[in-house]
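Below is one structure, written out as structure tokens; the observations come after it.
What follows is part of the complex, with its chains left where they were.
Naming follows writing order (A, B and C), and every chain is counted from residue 1.
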Amino acid sequence: MTLLNPLVPIILGSKGDLHYGQVVANALTQFGVASEIRIASAHKVPAALLQILSDYETDPRPKVYITITGRSNALSGLVDAQVTCPVIACPPLSDTFSGADIYSSLRMPGGIAPLVILDPEGAALAAAKIFALDNPEVHASVRAFQKANAERLLQDDDELNSKSKPSVPSLPPQESSVNNFDL
Amino acid sequence: MTLLNPLVPIILGSKGDLHYGQVVANALTQFGVASEIRIASAHKVPAALLQILSDYETDPRPKVYITITGRSNALSGLVDAQVTCPVIACPPLSDTFSGADIYSSLRMPGGIAPLVILDPEGAALAAAKIFALDNPEVHASVRAFQKANAERLLQDDDELNSKSKPSVPSLPPQESSVNNFDL
Amino acid sequence: MTLLNPLVPIILGSKGDLHYGQVVANALTQFGVASEIRIASAHKVPAALLQILSDYETDPRPKVYITITGRSNALSGLVDAQVTCPVIACPPLSDTFSGADIYSSLRMPGGIAPLVILDPEGAALAAAKIFALDNPEVHASVRAFQKANAERLLQDDDELNSKSKPSVPSLPPQESSVNNFDL
């Protein structure tokens, strides 16, 4: 086994979630991770879903499943219970009932452990972080992504304060201030 | 086909819901309806669940399924999509997150239609009402149950007010009062 | 008695719910089930509502009531308590208070058992499933509807993956994979 040549099967509960799945797939591409979008309802075609999972389990590539389904989420739990690979549930949220659908992704019975994340690009990042554990290229792309995010924030602050920043020289934090409690 | 000799398969998501299932079974017995309690998780043993449903579908008795599972309810939707018989979802409620688990029973995708009811005895009553459509014995038991409920209320009011009730003679409602708007 | 020639009285709490009722009626037509839309508020014209129910009870056709009313739902419980036929509550949801109106359909007192479903087409499907217990034509239409839903999902997956599907031959599931836990 190895984490090279990783694959993310993105399983949709219906075709209506296709755009959402493509956002995940595009973000995965940016981390150098391949994906395949499949459509299979845990309610309506459970046998076909089991067959899809069975097929994937014989595929030697390392896999993280990302399951995407709105409303009552049966898909994520069923997939998680049937495979040994990690499963990330990324349910498209609805405004109906203040988004209470999320609890169908969170309130899993014992022994079932899909991992929940709201942001589809975040789902891709999280999957990439898993493969990055033993894949230098993906590791590098994750690190570059995080670094770029941090640098953009620093740059945003710089641009905003290029003229007005306090010229008071910063004393060493040990002496008088902020974070010396824990240093 | 006929609605005589009806059967309610009560399907539990786990053994932990057994007591809840027995409340339903007992109430069904009072309406003269037979039931069988089965345990099968849609997440963990979907193939076994499909086999159970397949077996029941070859059973010629008229059936209403009652599905009982806490937390995220995958069971009710899967069963409903796989059988032509009516499915009643009767999820045991939890206080966690103010009982938001209920939305996993209500927010079904299109084309899937389990019917939701909170009270386990109510689930039995609703199933009995379905069989009562073409089963005189069950019909009689439903009617007797409803009649007894109504009479108990009238009796409760009588006992409470046997002395203090207004002795003002009631005029015909058409003349001066209440419900003449719609008569 | 028989479940041939079934009828669904669709009872609206006000004329404002007429469009919603017509969605139910149209879906029932597709399952080969006749319906009649009636308007009667449990609050404002309870005596007229009782008379409507009384009239229907003398009608020998098998019936499932579908009650449709927004805001505080008094209609569904009153109808359910007054008839022996099954009652399906299909309340049009409002965004106000995050849709908390639904609890007025769910929180019935003991002995009253309307069955709740959110989707109006789902209400029709559920009613059809009840009649399908002893009506071959309705049974066939329900089965065809479910089959078409399942096939469309399989087709959606096929179209999406006609080129990219994994060519790895699927091993028998007993050997290495997914659903062998429960087979």
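Basically, a contact is a pair of C-beta atoms (placed from the backbone, for glycine too) under 8 Å apart; a residue touches a chain by one contact, two chains touch by 3 or more.
A quick note: this is a predicted structure, and the numbers were derived from the prediction, not measured.
Visitor: Please state: how many copies of the shared sequence does the complete assembly contain, given 3 in place?
Guide: Total copy number for the complex in this file: 8.
The rule we apply is simple: only the chains that are shown with their structure count from here on.
Visitor: In terms of CA centres, which chain lies closest to the overall middle?
Guide: Smallest centre-to-centre distance to the global C-alpha mean: chain C.
Visitor: Mind checking the rotation angle between the two copies, chain A and chain C? C-alpha superposition, nearest 5 degrees is fine.
Guide: 90
Visitor: Measure off the straight-line distance from the CA centroid of chain A to the CA centroid of chain C, and report it in whole Å.
Guide: Here chain A and chain C have centroids separated by 36 Å.
Visitor: Using mean CA coordinates as chain centres, what's the gap between chain B and chain C in Å?
Guide: Computed from C-alpha means, the inter-chain centre distance equals 15 Å.
Visitor: Counting only residues that touch at least 2 other chains, which ones in chain C make the list?
Guide: 102, 146, 149-150, 179, 181
Visitor: Mind pulling up the chain A residues that touch chain B in the complex?
Guide: Per the touch definition, chain A meets chain B at residues 13-14, 41-44, 46-47, 50, 69-74, 77-78, 80-82, 96-97, 100-101, 103-109, 111-112.
Visitor: What does chain B use to touch chain C in their complex?
Guide: Contact set of chain B toward chain C: 1-3, 44-49, 62-64, 81, 84-88, 102, 106-108, 110-119, 121-123, 125-126, 129-130, 132-136, 139, 142-143, 145-146, 149-150, 179, 181-183.
Visitor: Quick one: which bits of chain C touch chain A in the complex? Just the residue numbers, please.
Guide: It is residues 93, 95, 98-99, 102, 146, 149-150, 153-154, 156-157, 160-161, 164-166, 168-171, 173, 176-179, 181 of chain C that touch chain A.
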